[in-house]
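Showing chain A:
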Amino acid sequence: DTQGVSDTEVVIGSVNDLSGIFAAVGVPAVNGANLRFDEINAAGGVHGRQIRFVVEDNGYQIPRAMQGYNKLLNRDKVFAMLLSLGTPMNTAGFKLLDPKGIPNISPLSASVQMLQEPAHNKFTGFSSYWDQVQAGVRYLAGEFDSKEICSMYIPSDFGKEISDSTKAITSSLGLSFAAETTHKPDELNFVGSLTKLKSAGCDIVTMALGVRQGITVVGTAKKLGWTDVKFLNTSAGFLGVVAAVPGGVTEGLYASAGWVDLTARADDEVPAKFMADYNAKFDKPASGFSMLGYTAADTLIRALEAAGPDLTQEAFLAGMESLSYFDALTDTDITYAADDHRGADDIVISVVENGMWRELSRQ
Partner candidate 1 sequence: MRVLFKTSYNDDIRLFPDRWTLAVYAALLALAVLLPVLLDEFYIGEVTNVLIWAIAGLGLMLLTGQTGQVSLGHAAFLAIGCYTNTILIEAGLPFIVAFPLAGVITGVVGAIIAIPALRLHGIYLAIATIALSILADDIIVLLDPWTGGVSGKFPAVITIFGLEIERWTMPVRFYYLVLVVTMICTLFYRNLLRAPLGRAFAAVRDSEISATAMGVHIARTKVKAFGLSCMITGWAGALMGYYAGAFNNETFSLVISITLLMMIVIGGLGSIHGAFFGAVVVAFLPQVLSIAKGAMIGGSVAIPGLETGVFGLILILFILFEPMGLYGRWLKIRTWFELFPFARKDMFRRQKSYLKTERLR
Partner candidate 2 sequence: MSLLEIKEATLKFGGVVAVNNLSLSVEEGEVYAIVGPNGAGKSTVFNLISRFYQPFSGSITFDGQNLLDRAPDQVADLGIARTFQNIELFDHATVLQNLLVGRHRHRKTSLVEELFFAPRVRREEIAHREVVEEVIDFLDLQPYRDKMIAGLPYGVRKVVELGRALATGPKLLLLDEPASGLSVEETQDMRWWIDDIRKQMGITVLMVEHDMGLVSSVSDRVLALADGAKLAEGTPAEVQADPAVIEAYLGVGAV
Partner candidate 3 sequence: MGDALLEIKNLESFYGPIMAIRGVSLKVEKGQIVTVLGANGAGKSTLLKTISGIMDPEKGQVIFKGCEIQGQEPHRIVQHGIVHVPEGREVFPLLTVDENLTLGAYTRNDKVGVQRDREMVFDYFPILAERRGQEAGTLSGGQQQMLAIGRGLMLSPEIMLLDEPSLGLSPLLVQEIFAILRRLNAEEKVTMVLVEQNARIALDLANVGYVMEIGRIVMDGTAERLMQSEDIKAFYLGHQEAGQRDERRWKRKKTWR
């Protein structure tokens, strides 16, 4: 029979960062997923099975992540992985998941590698960083007639994907890639880099930085009086707190992501309910990543339902591939198919206005 499935239970695993430098992403996402699982478990589970969500903290370190995988696979015997965080951790994990055919659903990494071969057991929730940058730059370049494109990034696979994508779209649009700067995660002074980018005449700057750093960059540019430049974030920096920085520091910052911001839609019914429930359960305001966690859990539940009572890996994968629905929480269409393992294909471009993300365009 299938690992991780009993008559009363399905075990879902996740290797996440709950204490390291990406805890700001991992914690709300896992909370969001838990909110959804609690709902379904309270409602009797899926086909009578309760969902047990086991999360291992990797502190954003590969060795710890591998211990997490060892535990989840060999001790907890999970049925599927959900929301695992970090590109290197996920790709390392594939080595273990693939031989056993264990599905990896909606990893918290928008890297293109999340759908690497063999892809039959891999599903992502939304567009990749690559696509986000492509869409974002194309939009901004068209809108503002920009010529010089630049990039600031952390030297990691995340940063590389974004800078590579920036370079690719720049040349395909016939623009010029003017300059790039690299940064450590603990860097806090961007005057030098911004001076460099400014003197290179950048019109658009794509960013692959930590959340805190992104805020500082935009603020510093303003201080330096450099206002005729568009900073473009990806889903990694698409957070309510970024928009809500007091003093309007981040006003005018763009972001290209696979979903629509939550706080901007706080008055809509579904987001409002989610935010209220989340706040009630965790005593913290809901963020974009908590929404993402909730949606990912929801996707998984739908697939389990579609897989039917006789749960096997094949049935589940078929279930995943059969999904096609509108998700009101993220305001996107989620569709999977045999040749489409990416859920939401939309890319939403937003800008910070009055302390909130406002949707500008959707592609």
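Regarding selection, all candidates are chains of the complex that A comes from, given by their letters.
Definition applied: contacts are C-beta pairs under 8 Å (C-beta built on N, C-alpha and C of every residue); 3 or more make two chains touch, one makes a residue touch a chain; residues count from 1.
A quick note: this is a predicted structure, and the numbers were derived from the prediction, not measured.
> Which touches chain A in this complex, 1, 2 or 3?
1
> Considering only the defined contacts, which chain A positions touch candidate 1 in the complex?
Interface residues on the chain A side: 18-19, 23, 26-27, 30-31, 33-34, 37, 52-57, 59-64, 66-68, 70-71, 74-76, 88, 91-92, 95-96, 99, 113, 155-157, 159-160, 184.
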